[in-house]
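Each remark here refers to the structure printed beneath this line.
The other protein chains are all here in position, but one chain of the complex has been omitted.
Letters A, B and C name the chains as they come in the text, with residue numbers starting at 1 for each one.
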Amino acid sequence: MLYREVGQFRTSYEADSGIFPIRQDRIAMLAVLAVAFVILPLVASPYLFSAILIPFLILSLAAIGLNILTGYAGQLSLGAAAFMAVGAFASYNFVLRVPGIPVLAAFVGGGLMAALVGIVFGLPSLRIRGFYLAVATLAAQFFILWALTKIGWFTNYNSSGVITAQPIVIFGFHFDTPRSKYLVVLAIVSVMALAAKNMARGNIGRQWMAVRDMDIAAEVIGIRPMRAKLYAFAVSSFYCGVAGALFAYSYLGTVEPEAYSLDLSFRILFMIIIGGMGTVLGGFLGSAFIVILPIVLSVTVQALDRTLHLSIPTSVASNLEIMVFGALIIFFLVVEPHGLARIWQISKEKLRLWPFPH
Amino acid sequence: MMRDSPQAAAGGAGAFDGGTTDRALGDVLLRVENISLRFGGVHALTDIGFEVREHEVLAIIGPNGAGKSSMLNVINGVYHPQQGTITFRGKARRHMSTHDAAAAGIARTFQNIALFKGMTVLDNIMTGRNLRMRAGLLAQALYFGPARREELEHRAFVEQIIDFLEIQAYRRTPVGRLPYGLQKRVDLGRALAMEPKLLLLDEPMAGMNLEEKADMCRFVLDVNEQFGTTIVLIEHDMSVVMEISDRVVVLDYGRKIADGAPDAVRSDPAVIAAYLGIVH
Amino acid sequence: MATRLDTFPRLLLHHAHVRGERPAVREKDLGIWQVWTWRQVADEVRALACGLAAQGFARGMHLAIIGDNRPRLYWAMAAAQALGGVPVPMYQDAPAAEFVFVLNDAALGYAIVEDQEQVDKLLEALPQVPSLEHIYFDDPRGLRNYGGVMSFEHLQELGREFDKAHPGYFEEEVAKGSPEDVSVMLYTSGTTGKPKGVCQTHRAFIEAARGGVEFDRLTADDSVLSYLPMAWVGDHLFSFAQSYVAGFTINCPESADTVMTDMREIGPTYYFAPPRIFENLLTQVTIRMEDAGVVKRRLYAYFMDVARRCGAEILAGQEVPLADRIRYAIGNLLVYGPLRNVLGMSRIRVAYTAGATIGPDLFRFYRSIGINLKQLYGATETCAYACLQPDRAVKLDTVGLPAPGVELKLSDDGEVLVRGPMLLQAYYNRPDATAEAIDRDGFFHTGDAGLFDADGQLRIIDRAKDVGRLAGGALFAPNYIENKLKFFPYIKEAVAFGHGRDKVCAFINIDLDAVGNWAERRNLAYSGYTDLAGKPEVYELVRECVEKVNVDLAQDPALAASQVQRFLILHKELDPDDDELTRTRKVRRRYIADKYAALIDAMYAGRTVQHVETEVKFEDGRRGAITADVRIEDVKTLGEPLAKAA
Partner (left out) sequence: MVQFFFEVLIGGLLSGVMYSLVALGFVLIYKASGVFNFAQGSLVFFAALTFVGLLEHHVPFGLALLIMLGVMVVVALLIERLVLRPLVNQPPISLFMATIGLSFLIEGVAQILWGANVRGLDLGLQDEPIQAISDATGMNVSKFDLTAAGIAAVLVIVVALFFNRTRVGRALRAVADDHQAALAVGIPLQHIWAIVWSVAGFVALVTGLLWGARNGVQFALTFVALKALPVLILGGFESVPGAIVGGLIIGASEKLAEVFLGPYVGGGIEGWFPYVLALLFLLVRPEGLFGEKIIRRV
């Protein structure tokens, strides 16, 4: 209905294979970026930044990472949080032990370290598939957290086993306010999301999906499944690693390994299920959903509480949250296995064909 | 097929403009010698040997379970025979690895279509170009320089195939939504995208109606004629086999029972015996 | 260079000169729109022309062009013209047998065709066409092992060599060309007798094109979709002549089945289609809207009402109450705009239809959703250029005012006569036919009967040969009356009588489906066509329709006398199997007049009921008879008693 595609014809493959071939979409995207980069920083409250926007962006990044591995390459992983932890602790140690290293470089270093670990734990995918692999990633989850807890070096022998992220300084500018931290995160996430989209629509992305959909056929046309999978593990872990570092540096500040527990891994998995497997958009939608849902729930619970004087204990609220998550996962897997992203896509198609139904 | 426009000229469209026209059989392209393949106790193939010459269309026929598919799987390295050698383009191997086979120029289609269901027709065929794409991960992530150029060039080539197979209307359709006959075409397209020297077709016409079969026959012959591609196919429909193949190899219970020109094979008593009650 | 822009090759070189980098041709191919600039086109044409020259094609020779709308085939036209030759586009879907006549009639020695299909047909025809020696093809698919045919690329290769060898040859040939040379030969499908080759000069087509371009203020920025047969005068005018005159871009669809999509992508600003196509589109719209959800359907229905009420008026810039204007604006946002978008018509500035009478509802629909659809009138012999409707004076039932440079008058028996630069030079090798068509004053006899309305717009009412006179001498145009009747959904066929009689009477065939539904809604039981046709209620229904037609007719002094005074509803459906209709469902008046003489007499004798027995053929070939008592009814007429007119 809003779409007016007549006259938008393409005279080169360049134009035809763009990320947003339709003009109206390009405009919409620019609008979103404008809001994110300009409007929000002007209007949003510190609470909005540090309680919603920042975690939303960071988790989106992690979700995109997991989506590359699970959604695109079809390798189920239950250890996303562990790789985030690697990223966080590695970055911390880079800043700590490499004098004068720019913090951004430290993030990249953290990502690369996570990628390395990712490859190691991806090796089993040489021989094993499906749940077996999921279990391997669980092993990563437990082993890595254990190592970070038990081996003092990682926490610089902090007595209580926590690390305190160093301040973010880029070109001498201190990013210490919620707003400035938000902008850092936003910038990084935007760039990496774009990169993810490029990989997904490029040769490597096709290889991932090929391995996911029909690995024998993939082999027969010359794709090396092993290589493709390890790439997926590496890239995915890199994304998670950077996300983990941001999680520590611009969200939590002081972090213990337990912050990256199995529970977080599951949440990220939920994000891509709800958001939509095998799409970059899905990462953002899922993350938004999972970040906002608890807030909505607790607000409604409190509202009920106040109006009906039920005096509901807080534990109930949190359990309610858990329940709803569980139920939602099942709901989405049953009703719309392709998640919010698909719903978005369908409604978009409808708009393009309006007033026709199909 | 090529236009002299700036865009259309892009991409290694090599085989598609001009291409070889001669159907004169060249030298031996593929030779398999005393191949034997076992699964546990089951003898899938026993001591099979035959040759395929360049530009030839060779049909492998035989009753169900005669080991036809296994034979293809051996040639392109999905199965590894316990015994025998495979010589392709002069290079002898104990057995192929799927990757070597692909890299050496062997492509194939599958009996029960093995397309990448989640991907569009275009992407499915693009995967066939993966061996020719060199750009590194970073270049792809930034979609700059080599990565972009490569992507566009190969797109141009793939469009030639889409045009050749007359599936322009479905370019952006996820293959899962296509009717069976069209999926078979896409499967062929993906194989063609590899610009193979040797093309293995596993029952390309299985489950098709007459019209679809006719189309597929035309495509197979056009491929062979226009690009000089050597073709080995498995087919049940004898009329098809007789129509398009230069030579026929007959398998029965994993053994070769005949090898020769279609008519000769048709009248071979051993073949008739094997087929009794199966064909006609 | 190219000072005198009076031949197409010169126009081409002119555009290559002044707008060399602007797009001249686009074609959807290999997934994208391949573009050729005017300069590229000029080079292509040059190479091709030189190639033909190298192959011995010379001034005065004819070049057959057969295939779908392909850029290279359009270039072939210009190439032939550049050498002083004559392109002869032919209908690509005709079978080989039909090729033979034209190929021989035009003594064709050269042919440039699209693909294997056309090559095969030519080769099939070859034995009977001694003159045909050179065949060139665009798409090499499947033609690798053909002998005696040459690919387009190869021909151009030869051309480039020839060009090197004979520098300046091309320019000389173009310079030799004169506006009086024949630029194209278009064969009229010829409803009667053999097709005739209409020879049109450069001047004729350029004048016609220029007239249209100025009339609708077309510019180099416009673009058209070239999807109609190249052999048809309409396409030659819109996709070739006008493009060369105005310098706008033509767009060739990927294939016949992708026209809709390609249209949506390109979004032409200038569009031409016969009524049939507009009708199909509307049907599609209706069908697809029926699948829509309740909300959408309601929305659509509501705003289409609004559009019907005021859309056309708003487009015509007439007075419309503010409330309606606002409603229309909203509708434009929610329905019309999106609708134009999905139809690929958002950017259309001018759209024309012609070639047959278009139903008023159909015509009104497109105008009411904001598409500037107009009618034109012309013939192959006039470069499809005689009358055009001006933007702000569009009427449902006229074909507009005489186009710039066109002289137009009516003969005593109402036939439309035209004169002007766009007239054909001659029918090829048919001096007899030429003499018959063009009288000594240089007027071309269109064979259509027409009228001028109050504002001087021409209204085509009938084929001249069908027009008769009432006893009173007033004009009687049966098809015109019948068409008016048939625009009502309830009336399927109608046959009007009146030539040489004192009044007009009509046979009516009701539309079994439409009237059937109508009857069911009134739970009116009926056993079949004959029964339903006899029902008084149905007679009521039909009478209303006929009276509406009479009201129309009364508007027009020349036709007021033709008001239908009596009618009857036939007891059986007119049927090709009974030779009452042609296979194309045209009524066979004379045959019907004889077969149902009894009924006709009864009508004119003033009887109110007549018993008839008619023989019919059933599907299975058995013969049977229907007997019925057919009632005959009078209809109210307007104006002074028509008897006097008699």
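Just so it is clear, a contact is a pair of C-beta atoms (placed from the backbone, for glycine too) under 8 Å apart; a residue touches a chain by one contact, two chains touch by 3 or more.
Computed from a prediction, not measured in an experiment: that's the story for all the values here.
Only one residue from A:295, A:310, A:330 or A:351 touches the chain missing from this view: A:330. Considering the whole complex, the residue from A:119, A:134 or A:169 that touches the absent chain is A:134. In the complete assembly, the contact with the undisplayed chain comes from A:269, out of A:6, A:269 or A:285.
When the omitted chain is restored, the residue from A:2, A:96 or A:151 that touches it is A:151. What chain A contributes to its contact with the hidden chain is residues 74, 76, 123-124, 126-128, 130-132, 134-136, 138-139, 142-143, 146, 149-151, 216, 266, 269-270, 273, 315-316, 319-330, 333-334, 337.
The definition used in the following text is that only the chains that are shown with their structure count from here on.
Comparing chain pairs B-C and A-B by the number of C-beta pairs in contact, the larger count belongs to A-B. Chain centres here are Cα averages; for chain A and chain C they lie 60 Å apart. Chain centres here are Cα means. That of chain B falls 49 Å from that of chain C.
Shown for chain B are the residues that touch two or more other chains, namely 7, 155-156, 159. Multi-chain contact residues of chain C (touching two or more other chains): 31-32, 34-35. Residues 7, 10, 76, 78, 98-99, 101-103, 107-108, 110, 114-119, 123, 126-131, 133, 135, 137, 140-143, 147-148, 150-152, 155-156, 159, 190-191, 194 of chain B touch chain A in their complex. Every residue of chain A that touches chain B in the complex is listed here, in rising order: 11-14, 16-17, 195-196, 198-199, 202-204, 206-207, 209-210, 212-214, 216-224, 231, 235, 278. Residue ranges of chain A in contact with chain C, taken from their complex: 1, 3-13, 15-16, 353-358.
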